[in-house]
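One structure below.
A single protein chain has been omitted; all remaining protein chains appear in their positions.
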Amino acid sequence: MLLNADVGESFGIWTLGRDAEVIPWLDQANIACGFHASDPLTMQKTVCLALAHQVSIGAHPAYPDLIGFGRRSLKVSGEELRALIRYQVGALQAITRAEGGQVDYVKPHGALYNDMMSDAALLQDVMEAIAALNQYSETPLSLMLLSRADNSAVEALAERHQLPLIFEAFADRAYTPSGLLMPRSEPGAVHHDSKLILAQAISLARQQNVSTPSGLLSLKADSLCVHGDNEDSIATVRAIHQALRQN
Amino acid sequence: MLLNADVGESFGIWTLGRDAEVIPWLDQANIACGFHASDPLTMQKTVCLALAHQVSIGAHPAYPDLIGFGRRSLKVSGEELRALIRYQVGALQAITRAEGGQVDYVKPHGALYNDMMSDAALLQDVMEAIAALNQYSETPLSLMLLSRADNSAVEALAERHQLPLIFEAFADRAYTPSGLLMPRSEPGAVHHDSKLILAQAISLARQQNVSTPSGLLSLKADSLCVHGDNEDSIATVRAIHQALRQN
Amino acid sequence: MLLNADVGESFGIWTLGRDAEVIPWLDQANIACGFHASDPLTMQKTVCLALAHQVSIGAHPAYPDLIGFGRRSLKVSGEELRALIRYQVGALQAITRAEGGQVDYVKPHGALYNDMMSDAALLQDVMEAIAALNQYSETPLSLMLLSRADNSAVEALAERHQLPLIFEAFADRAYTPSGLLMPRSEPGAVHHDSKLILAQAISLARQQNVSTPSGLLSLKADSLCVHGDNEDSIATVRAIHQALRQN
Partner (left out) sequence: MLLNADVGESFGIWTLGRDAEVIPWLDQANIACGFHASDPLTMQKTVCLALAHQVSIGAHPAYPDLIGFGRRSLKVSGEELRALIRYQVGALQAITRAEGGQVDYVKPHGALYNDMMSDAALLQDVMEAIAALNQYSETPLSLMLLSRADNSAVEALAERHQLPLIFEAFADRAYTPSGLLMPRSEPGAVHHDSKLILAQAISLARQQNVSTPSGLLSLKADSLCVHGDNEDSIATVRAIHQALRQN
């Protein structure tokens, strides 16, 4: 079980997150590409930080919306979506390549991530965007996305695009009986008790299952999405990292 | 002698230039990368147009200044400059790769181009930006820049970076005796007579020299920079294209 | 019956529309404020053009989306919406005031206009945004919006905000029996025959009614929205202007 987090989300003079503290505990760094956060110089510094800690680098493309931090849906055509994903992935690839590294995967950000999980046509556009980059590459980019109770449709689509998938799950979010993330508006949607978070992480890692209001649910997960915004969340990441190593 | 022009400089709903009309007559298309003009979808369309006409594709990176069309100098550190060039080049590379093509060269735009020609430290940063991308590539990117009476210092610097150069010259601009472009503020700085433009193009192509107020000047040129903004300039491009083919 | 059009929609080096040709025929100029199009200098020039032809000036605020030209919905809170409308209106007010003129009304642009017409809560936010500016002003800003078969709810809401309204209608669009604009996807949604456009303009001006598939519909209209994008549309504006003067 790997750990991933969104990093490199500073912008110009403004800092966000504690990248230097959280990156050492990660396996995969989802690096912002300038559309919802970051700028070329911030990307450069984040890439160097990830490479210094041998953390796998992922592109974290978004809708073009700095003011809204990429959290608002934006209607784009399939053609425009493919172009803006390739633009952002390519920008990060060049910055990473110049430092001797490579981009391993793509994880869409915010509203684009949510839209991709709820709209099959949009997911297909995302897959086409990445698959076309893989055609001429020896080390194909994977797509990181949300694991759900039934991933078969997503897997079939990915197979048609010859696109490797990385399924992620959450240790700090409650799940519904059908395997969706409990909406944040619900009470108890986000776990704050670190013991509970640790238990869910270990359960996902060992048994590939998660507790829901109606019992245990089987959930495939290659990676856990964690957060590095503040001291508490970083302590939790470290604890998960250590617990997983012990197991 | 090749012909190059700045293309793909539309932005969102706003169009600029007559790309569809001028690209068929070009050998090299300098494609804007979103910092002074263009956006991912416009880049995608421009790349397809260039590939359809077998025109070599160059990245045309700029200072981040849409409002000023990249024509204003912006003080950036060497580190920031390298990052923003790689960002733009990489973005275009991914969009091009997805269509089965490749980016062959980099030509900085506007104020960045002028600053690079007048500031050796900045030129070195530009070269380092590109050279680092070439380290891990089988087909290295070239740098397109302005040919001057004495290119030896530039060539020595490029050799240290193992960076191929493409020297460009202008058929429609008057040159000073020392081989610089006559400033636009001077009378006669820009040729409007198409016979004069053709004659200068042919002279540069055949004898690698150009007329100046104090006589002929030897000027190395691999490519002529032409323009595709309006009917007249496109007619001139076509005429230069045909004249060069006949010679 | 007045004539209004969206103008000042150039951006930096990119021009859009034929403002200098259409503004002389207008009574009201809806001037872009930098969020979907325009920039401070373009606004300045457009204001001067409108003042030179004694055309009433309206602010044309939009969602912040240059790439999408303000044509895509963007989820914003009521507080954010009020702030971004005031920001844009105030920016135009200062530029106009410096030239000795004043902004007379506000007409939201594109997706913001459509959202306002279909979402009563959003319309109320728009009204509050403007009404708060009117509290301390001697010459209150009006709100320009789409006239429909039944404007009573809109008028009641405006009265609560003491907000003068300007109802606009279209001479070149077909109407549904219930008084909505025929969706552009329907055949015949946009009139191209200038005789038909003129007839609809005159019918709206004289009888305040419009033809629909199921007969004449009464439609209040203070202003007709016209377009100045190309030679044909400008010729139509001139013809409508002259026909209305004769009547």
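Lettered A, B and C in written order, each chain numbered from 1.
Throughout what follows, a residue touches a chain if its C-beta (ideal position, glycine included) is under 8 Å from a C-beta of that chain, and two chains touch if they have at least 3 such contacts.
Fair warning: this is a prediction, and the values are worked out from it, not measured in the lab.
Although one chain is not drawn, the whole complex shows that of C:90, C:140 or C:164 it is C:90 that touches it. Set against the missing chain, the residues C:52, C:98 or C:235 yield one that touches it, C:98. In the full complex, chain B touches the hidden chain at residues 64-65, 67-68, 72-76. Remark: the residues of chain C touching the chain excluded from display are 34, 40-41, 43-44, 79-80, 82-84, 86-95, 97-100, 129, 132-133, 135-137. Touching residues on chain A toward the chain that is not drawn are 10-16, 37, 39, 66-69.
As a working rule, only the chains that are shown with their structure count from here on.
If you draw each protein chain as a dot and join the dots that touch, every dot ends up joined to every other dot. Between the Cα centres of chain B and chain C there is a gap of 42 Å.
Each chain gets a centre from the mean of its Cα atoms; for chain A and chain B, those two points are 38 Å apart. For chain C, the set of residues that touch two or more other chains comprises 67-68.
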